[in-house]
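The complex appears here without one of its protein chains, the remainder shown in place.
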Amino acid sequence: MSEPKVKIATCSLAGCFGCHMSLLDLDERLFELAERVELDRSPLTDIKELGNCDLGLIEGGVCNAENVHVLMEFRAHCKVLVAIGACALNGGVPAMRNQYDLKECLEESYLRGIGLVNPQIPNDPEIPLLLNQVHPLHEVVKIDYFLPGCPPSADAIWTFVNQLLSGQPLALPYTQIHYD
Amino acid sequence: MAESDLPAQTVCEIVQRHGGTPTRLLQILRDVQDHLTWLSPETLDRVAEELHISPAKVRGVAEFYSFLYTAPRGSYDLLFSDNITDRMLGNRELLHYLCERLGVEVGKTRVDGVVTVGTTSCTGMCDQGPAALVNGYALTRLDKPRLNRIAELVNGQIPLAQWPCEFFEVISNIRRADILLGRHFADGSALRAVLKRGPEAILEEMVKSGLRGQGGAGFKSAAKWISCRNAPGEVKYVVCNADEGEPGTFKDRVLMQDFADLVFEGMTLCGRVIGARQGFVYLRGEYRYLLPSLQAHLQRRREVGLLGKAILGDPTFGFDIDIHLGAGAYVCGEESALIESLEGKHGVPRIRPPFPTTHGYLNQPTVVNNVETFAAAAKIAVEGGAWFASRGTAESKGTKLLSLSGDCERPGIYEYPFGVTVRRVLEDCGALDAQGIQMAGPAGHMISARQFDRRICFEDLATGGSFMVFSHRRDILDGVRNFAHFFVHESCGFCTPCRVGTSLLRDLVTKMHTGHGTRYDLEEMRKLGRIMQVACHCGLGQTAPNPVLDSLEQFPEAWERRLRSTAFEPAFDLDAALEQARQLTGRSDPDAYLREEELILGAMP
Partner (left out) sequence: MSADRSFTLDGRRVPFQDGQTIMAAALAAGVYIPHLCFNPEFAPHGSCRVCLVKVNGRVQAACTTPAAVGQAVQNETGELREIRRGILQMLFVEGNHVCPACEKSGACQLQAVAYYVGMLAPHYTHFYPRRPVDASHPEAVIDFNRCILCELCVRASRDVDGKNIFAVQGRGIQAHLVVNTPSGKLGATDFSVTDKAAQVCPTGAILTKHRGYEIPIGQRLYDRKPISVVGDVATLAESKGGRRHE
């Protein structure tokens, strides 16, 4: 009888899905991965409800109330939580808005932007409220592992996931650690 | 003359009065600010021009010192001393009370430009607080009636000279005297001794005495003097470290107020021994009220032949003393930072080695000693090393002045032979309910009642003199948080672990103190503290985590009490971080808030 599959969930918060693209760059290695893991909630499965998982992989930082909710859910449901990519680790490019007040950001986008008709700051309850700053994941929940890169290469993800799943100590080769 | 030329004229005159010497930059900036209330960019450029140095250097110095202002400031500049001992005496309430009376916000200047009210690090009046400074002059024993009167004086724009003198009264509170404070000293007797017996004989007495640096570091004073005496160089200097910035200590203030001649005599003696003709007293800015009396003492000594070109009539014995005022920088208590400051620079500790005894002021051999050390040296020259060494312990000879403050009935100065137990001190000062002591200031050690039988000496509890008592009704963490803020404010910013680490540590302490921390945060504080202890460039950064690390060990319950039951808490208040967006959008629907029950999910209960 084969071993039970490892349950993995993934999501992108304030990110660009680039880390997920890198995950897809595993190419034929995805088949090998599929033998060992089962995807729960993830942009790749379209499962909406998060079940109990062994591993959660999160790209992107925390920029709004919805990000907070999703991150809390992941922390509550995943035994091991991993921050993947520059945005998850230090806020990344989205955090460059931290140079400005939220007011300045919203006014620049919605009140003073070029070509705006009927300018107003959106206030529909459907739209998640923005936090006054973008934060990395570890400032909001306990993160167990970090995988840097913008995005981390498919090779880095492969090394990382393999080491993690096989219980080896995590040790990425030099060329697989980069912050850009 | 056009009004706009007034500042230029003032700057020019002041620079001239200081001989146009760049090493006097800090003194020049102090004087200029006294006239103009703040240092505008134009003023600073003017100073640079007059001194022929770069404007960036002048601005760098102006921005470094707390008491120099590069933004407009009120004609009356009131700064409340914000040491934990002032807090114990209710200074925060008084601060807000005065602000309300004056219609001014803390840290801001009133729109009419008349007054600014803020806070500052310990002003060294812990035995007679709550204390403050007005335009740099010490105010003591503040209470509401006194503040009412001060508010009237400020609003009436009454010159400081006409304020009631009792507001400025600083008492000495000497509660216990031993050989240093208790025995009469005849002016000039140490200088006669060195003339009669020669420098070598005096050095021998110094060696015999076993005297160690009374600022707290405990380096053998004789070794320092000998090293400087033997160092190659024609010009040597004597520097008295009166930058008594360690919160909770004020014994040097008392020595300078009541025993200035003894201190000056010790400096002059040192000058003769090492072959220096110039001495400096680096007096902390908070003690500027002492300046006129100290200048008078120096003048009198010159008149009676104890200072100047031919001391005691000996034309080969020339020595004079100049007093430099600091301007609010604790780090300048570190001897190499102090020397930088004396040279008119911002006070960043130097790379050591080389040490000041070979490369000190203007890179010349320099002895830097604490006030109390010079006082003891003068006595040793007269009474002999054996006399001094008859008191104290094997490794700590003589006596130590302690500055007692906090929760005790009789705060003040206590002189004890080295080796006295903490318990004995507590009994003497009437601290009947002590749960802990902050020994040697925030940079020293926090001890709990379990350690009250420890002895005050270099072998056990070394101290520069600060001794702050916390009774059982105090929250130890109030002190820890106060000290964490102190170190953030006083870090010079030169090295990474101090510059950044002090801020990180303050934020963690605040998180814990306000009940938002977990065991994870306690461990974070420990790890960060350990890095700072070994990695920082100077003693300030290396000791900055002490209050946190000590209290974790000595008062674990004070931390435990505040722990959340969760495994992890965010670094910031998540819901509060939505407030700006709520206001900008005008939303108040349920999704516009993050509720505790939602957040607890990720906090790993």
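Here the chain labels run A and B in written order, and each chain numbers its own residues starting at 1.
Keep this in mind: contacts are C-beta pairs under 8 Å (C-beta built on N, C-alpha and C of every residue); 3 or more make two chains touch, one makes a residue touch a chain.
As the structure is a computational prediction, the values presented were derived from the model and not from experiment.
S.K.: Please work out which displayed chains the absent chain touches and list them by label.
M.R.: A, B
S.K.: Taking the entire complex into account, which one of A:12, A:133 or A:159 touches the absent chain?
M.R.: Among A:12, A:133 or A:159, only A:133 touches the chain that is not shown.
S.K.: Among A:99, A:118 or A:166, which residue is in contact with the omitted chain in the full complex?
M.R.: A:99
S.K.: Could you tell which one of B:106, B:160 or B:531 touches the chain left off the display?
M.R.: Answering carefully, the residue with contact to the hidden chain is B:531.
S.K.: Quick one: which of B:312, B:389 or B:571 touches the chain that's been left out?
M.R.: Residue touching the absent chain, from the options given: B:571.
S.K.: In the whole complex, what residues of subunit B lie against the chain that is missing from view?
M.R.: Spelled out for subunit B, the touching residues are 41, 45, 54-57, 59-60, 63-66, 329, 346, 351, 353, 488-497, 499-504, 507, 527-528, 531, 534-537, 571-572.
S.K.: By the contact definition given up top, give the residues of subunit A that touch the hidden chain.
M.R.: Here the touching residues of subunit A are 83, 86, 89-93, 95-96, 98-100, 133, 135-136, 138-139, 143, 145-148, 150, 174-175, 177-180.
The criterion applied here is as follows: only the chains that are shown with their structure count from here on.
S.K.: When the centre of a chain is set as the mean of its C-alpha atoms, what distance in Å lies between subunit A and subunit B?
M.R.: Result: the chain centres lie 48 Å from each other.
S.K.: So in the complex, the part of subunit A that touches subunit B is made up of which residues?
M.R.: Its residues touching subunit B are 65, 68-69, 71-76, 101-103, 106, 121-123, 125, 128-133, 135, 139-142.
S.K.: Provide the residue numbers of subunit B that touch subunit A in the complex, in ascending order.
M.R.: Touch residues, subunit B against subunit A: 520, 567-568, 570-572, 574, 577-582, 584-587, 589, 591-592, 594, 598-599, 601-604.
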